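Structure incoming, see below.
All protein chains but one are shown in place.
Order of writing sets the labels: A, B and C. Residues in every chain begin at 1.
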Amino acid sequence: MAETVSFFFFAAITIGCALLALLHRNVVNSAFSLLGTLLGLAGFYVMLGADFLAMTQVLIYAGGILVLIIFGLMLTQPDTNERRMGRILAAVAVVGTGALAFWEKIGVATWNAVEVAELGEPGGTVREIGLEFLRRDSWLLPFEFASIVLLAGLVGSVYIARRRFREEEL
Amino acid sequence: MANSTKDPALRAGERLVELDVRTQDVEINMGPQHPATHGVLRVLLRADGEILTGAQSHLGYLHRCAEKIGEKVDWLQYLPYTDRYDYLSAMNNNLAYSLAVEKLLGVEAPERAQFIRVILAELNRIASHLVAVGTYGMDIGAFTPFFYALRERELLLDIFEKICGARLTYSYIRPGGLMNDAPAGWLEQVKAFTELFDKKWGEYWDLLVDSKIFVERTANVGVVSEELALAWGCSGPMLRGSGVDWDLRRDAPHLVYDRLDFEVIVGRGYRGTVGDCFDRNYVRMYEMVQSNRMIRQCLEQIEDGEVQHPDVGLLLRPAPGEAYVGIENPRGELGHYLVSDGSKIARRLRVRGPSFCNLAVAEHLLPGCMLADAAAIIGSVDIVIGETDR
Amino acid sequence: MSAALPPAAAAPQGNGLTELLGGLLPDGLPFWALALTGAVVSFAIIFAFIAVLAMFATWLERKVAGHIQVRYGPMRTGAWHGWAQALADGVKLLIKEDLVLTSADKPLFKLAPMVVLSTALAAFVALPFGPNAIVADLDLGIYFIIAISSITTFGVIMAGWGSNNKWSLYGAMREAAQVASYEIPLGLSLMMPVMYFGSLSLNHAGAMQSGWYGMHWYVFSDAFWIAIPSFALFFTAALAETKRAPFDLPESESELVAGFHTEYSGIRFAFFFMEEYAAMYLMSAVGTALWFGAWNFPGLSLLEGTVLHAPLAVAAFVTKSLLLVFVMMWVRWTVPRIRIDQVMALGYKYLTPLCLLMILLAASWEWVKAIAFGA
Partner (left out) sequence: MATLQEPAAPASDRSYWGNVWHAVKSTAVGMGITFRYLWTKPFTTQYPDERLPVDGRYRGIHYLEQDLCIYCQACAKACPVDCIDMGAQRHGKELEWEFFSIDYQKCMFCELCVYPCPKDCIHMGEQYSLVTEDKSDFLLELTSWQGLTEEQKLRIAEAEAAKAAKKAAAAKAKAAKEAAEAAAEPAEPEEGKE
């Protein structure tokens, strides 16, 4: 009962905000409604017992990346004409995909929802992640190192690519 | 991030501004009602994000036609109007006007009056610099030093109130001498203040000027080079902060300044470049110490005597002619140019205000700085809108 | 206490409140009903706590500011030292006209204060006020608090953008840049106590500091030489995260008039105000829980088992947190404000490397201890 209510609650938030993000005329408002989508997804992660993932989702995607997106959007000139085509296309794409998926579901199999209980008891997921870092046969640590190298590469390329202006040009 | 950097390859006065992304400029009205513009100054800023790309100051919101009024009222009646252009240093304004009228009249105030004038002018300089340093702290974001500075200023205002009955607009120094002699116990009160002030001065230094954040906010910000300062006609701490050794108290001796031993404080890049905001503030800080020193010497040298020239009464009729006297106001050179046609009213009265001239250079400094530096730079110029607009 | 890997933190269990409610409510009630009642009651408690806290903190701030600045602060409202000033202000803000600009982005403008306040409230869920006085004893308490408080940024950005005011937009941009940057040093600075306690749960951290008759705080532990600098780093980052001076750039009044809340008035402004104090208290409480022994206080363990123990523990925790709030105010009225590029430089060039250095030191210390004393 509680799970079902929560599920539909988060689903409504996620899908509603996603639609708003696609269809809203104002780019900045779209970006803000993306926040609802991300938070709704975080709610799903919590329901699935992945609390670490949920919080990371909130911290990194909502607190970090989305802030940067909005930061960028606020500084750019909104082009209202640009949104019209996108809205139509997006609406077509969303409705089309949804209908396709629904038809597929109906056509192939009956509703076969996964019971939350089947996923196992949510436990200390951080502990598992931490242990994974320390395991000898795990590739998690090298993977993280690779991401740091990539980050350094990104920062370096931005530094090299930036322009310098003389005062007169300003 | 973006900031002006010094690059030896650049020509003089040219700065290299590093920008990560170039976006559309935004125009912002800083003022006329803005906490950092010290009154009703309006600065129209053009900014690229946090970096300013243009600045234009709009004056006149407080224009009261002071000079025109001067051509409509008696010589003495104009005295209260001088209080009002730089209301933080009204004694100095009275003094500047009185000296100009005295020059026109061809008289000189008695010696005791001259000593009291110097004491008052220097006390007023301390009071004015206290407000300048305190409000500068507020521009930077530190509120508390302002209250400490105002606390000492309050003692000074008590001193002024005791001698002339007013706390802000004194009208005390008048052509020919003073309104009346110092009351009993006044000189002792001044002496007590000078002793107290030397102790309290360190607090402003430790709390505000030596603070790491203050240093970071002011050092190397808004650098006015020596040539720039001279070219734009800066004066006072603005000029001395740029390393120009020029002080009218020493270089154009008037009153009894030549009998006093004092140093002219010159900016020397204590925390950054010569002529940055820190240096201007540094000059103000140490000028307070020097003023205090001068007052102490005056208190030792002062003798009893008359305070008003016997020939100068309430109604003045200077002989036809003209006179210009500039004195060292806390903010720079405050000059009065007076033309008399022999009547009891000035033919022409013109004021050369220091803030007005100093402010002009701020417009030149702002482009290339950050938005927060706008407050720091305008604050370091230490303008009083009453005087820029007059 | 050893900081070697602790036993896996137990699955979320009931707190004092749910137990109490479970006792009160009739048996046989479904779990979700109990949980819902618990949620509502705990929300009410937290909201009341924040409202009272905001009022008290406003009054305290004005008194601290006043006395630091050799003046009195509010003295007239209420008989004793203007104690009713915050109350009067609150009533004034409640009955003030709620202005929404015609040119504002209305949905965002109206949503912003709610987002700001609700996230501040949500973060209190993982805060242990006493041994069992926690709404939800999460495994990831600290991580949860950081994650949730990062959402506050959105409210501020919404407010800044929605106000349709250039100064507000500047405030919002600064907030975005600043808070997004300072989450890194804030999170890293919390790693030192986390490594010492071996848990991300604040409740667990509190329980681990109860030794030595309630004085086994992290700052007094064997790792005190790590604890003290790491607290300084945490405190600096927390000041930036809560946009308190010297990091109050989003609302710097001498530059941006009032920053992101320039256009707000009435109850919406009050929400921002409450959020600021709630965030201050939240960060102070995290600092208390991790560095200053949470609810532990010398002599408190003697009362264990009595009725007095729980209220006194809560009182100790709140008092210690409020002391840190006071320090935040003290800092605010002492230092000038940093410029935005210096905020960035401080975050990325100073706090983050220093935090990493401290983490290295803390890790080696745990390692040395493990070798020396065996784990």
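General remarks:
Criterion: a residue touches a chain if its C-beta (ideal position, glycine included) is under 8 Å from a C-beta of that chain, and two chains touch if they have at least 3 such contacts.
Because the structure is predicted, anything quoted here is derived from the model rather than measured.
Interchain touches from the omitted chain, evaluated on the whole complex, reach B, C. Touch with the chain that is not drawn comes from one residue among B:Met91, B:Leu120 or B:Ile163, which is B:Ile163.
When the full complex is taken into account, the listed residue touching the unshown chain is B:Leu79, out of B:Ala36, B:Leu59 or B:Leu79. Of the candidate positions B:Thr53, B:Gln114, B:Ser171 or B:Asn281, contact with the unshown chain belongs to B:Ser171.
Residues touching the missing chain, restricted to subunit B, are 73-74, 76-81, 83-84, 144, 148, 151, 154, 161-166, 169, 171, 179-180, 183, 198, 201-203, 205-208, 210-213, 215, 263, 265, 268-272, 286, 289, 314 (touch as defined at the top). As for the chain not pictured, it touches subunit C at residues 64, 66-72, 75, 232, 330-331, 333-335, 350, 354.
In the analysis below, only the chains that are shown with their structure count from here on.
Each chain gets a centre from the mean of its Cα atoms; for subunit B and subunit C, those two points are 45 Å apart.
Per-chain Cα centroids separate subunit A from subunit C by 27 Å.
Counting partner chains per residue, subunit C shows two or more touched chains at residues 173. The residues of subunit A that reach two or more other chains are 75, listed in rising order. By the touch rule above, subunit C contacts subunit A in their complex via residues 8-9, 11, 30-32, 35, 105, 107-108, 138-140, 143-144, 146-148, 150-151, 153-154, 157-158, 161, 169, 172-173, 176-177, 179-180, 183, 200. Chain contact summary for the complex, subunit B toward subunit C: residues 1-3, 26, 28, 34-36, 49-50, 137-144, 147-148, 151, 207-208, 211, 213-214, 216-217, 370-375.
Across the complex, subunit C meets subunit B through its residues 65, 68-71, 166-167, 170, 173-174, 245-246, 248-249, 252-255, 257, 333-342, 344-345.
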